[in-house]
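With one protein chain withheld, the remaining protein chains of the complex are depicted in position.
Every chain is named by a letter (A and B) in the order it is written, and numbering of its residues begins at 1.
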Amino acid sequence: MILDLFRDLVAAALIIGGGFFVILGALGINRMPDVFTRLHAVSLSDTIGASLILLGLAVESGWNLVTARLVILVLFLLFAGPMATHAVIRAALHAKLKPLGADESAEPGSAVEKGAS
Amino acid sequence: MTYVFLAGLLAVLVGLALFIARALKGPTIFDRLVAANSVGVAAIVFLALFGFFTGRPEFLDIGLTYALLNIVGVFAVLKFFRYGGLGSAGEEP
Partner (left out) sequence: MRLAAMFLVLFGFWLLLSGHYTPFLMISGAAVSLIVALLGFRVGYLDEEGLPLERIPAGLRYWPWLVKEMAKSTLDVARIVLNPRLPISPRLFRTRISQETDIGLVTYASSITLTPGTITAIYDREDREFVVHALTEAGAEGVREGTMDRKVRQFEGRAPHKPAAGARA
């Protein structure tokens, strides 16, 4: 009985916290000045917020197949998210978009020419 | 617990609205793509929460499929805009 209450509390905290980070990421994508900084804000909602909400649901549903599915979904998001982000930032650099505050050693044009393979 | 799911749903809806605002506003194609990817992830979370809200967790399977399609879609759009098509094997345009 008390264990059920505890489980509900943990799940609620995870879901509310995840929702908070989703809103924060969405706020960030509207506030940041260019594509590169927006990607940072998005990682807040896409990886952290989504994982927290899905983990909260997993805690709530207990030990069954639904939990297994949720865990698989979280792992997939954690493995696939970085690849999408990496693809977008690489394509943006390749399109000669200039990030704010790039330093000399990693001048976007040259870095892409050297890195392309 | 229903209220917690409802709160989560509302949070995701607010997030979705903000993402769509950026997708409509975004100056470059990459801004729109980033926003679209986030809309996809938010939709997955929304599906999962909605499944629990209505007591039918079968929605999760749709969420899994959506996650797979989402990542493939991002790569497809990026490749399309780099090479002007999906067919080329990756040589310079």
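Going forward, a residue touches a chain if its C-beta (ideal position, glycine included) is under 8 Å from a C-beta of that chain, and two chains touch if they have at least 3 such contacts.
The model shown is predicted, which means the values in this text are computed figures rather than measured ones.
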item	value
Omitted chain - touching chains that are shown	A
Which residue of A:Ala11, A:Met32 or A:Leu54 touches the chain not shown here	A:Met32
Option from A:Gly19, A:Gly56 or A:Gly81 whose C-beta touches the chain left out	A:Gly81
Where the unshown chain meets chain A, residue by residue	21, 24-25, 27-28, 31-34, 36-37, 39-41, 43-44, 47-48, 65, 68-69, 72, 78-79, 81-83, 85-86, 89-90, 93, 99-103, 105-106, 108, 111-112, 114-115, 117
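Basically, only the chains that are shown with their structure count from here on.
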item	value
Distance between the centres, which are taken as Cα means, of chain B and chain A, whole angstrom	12
Partner chain A, residues of chain B touching it in the complex	1, 4-5, 7-8, 10-12, 14-19, 21-22, 28, 30-31, 33-35, 37-38, 41-42, 44-45, 48-49, 52, 57, 60-61, 63-64, 67-68, 71, 74-75, 78, 81-82
Complex interface listing, chain A residues touching chain B	8, 11-12, 15-16, 18-20, 22-23, 25-27, 29-30, 35, 38-39, 42, 45-46, 49-50, 53-54, 56-57, 60-61, 66, 69-70, 72-73, 76-77, 80-81, 83-84, 87-88, 91-92, 94-95, 97
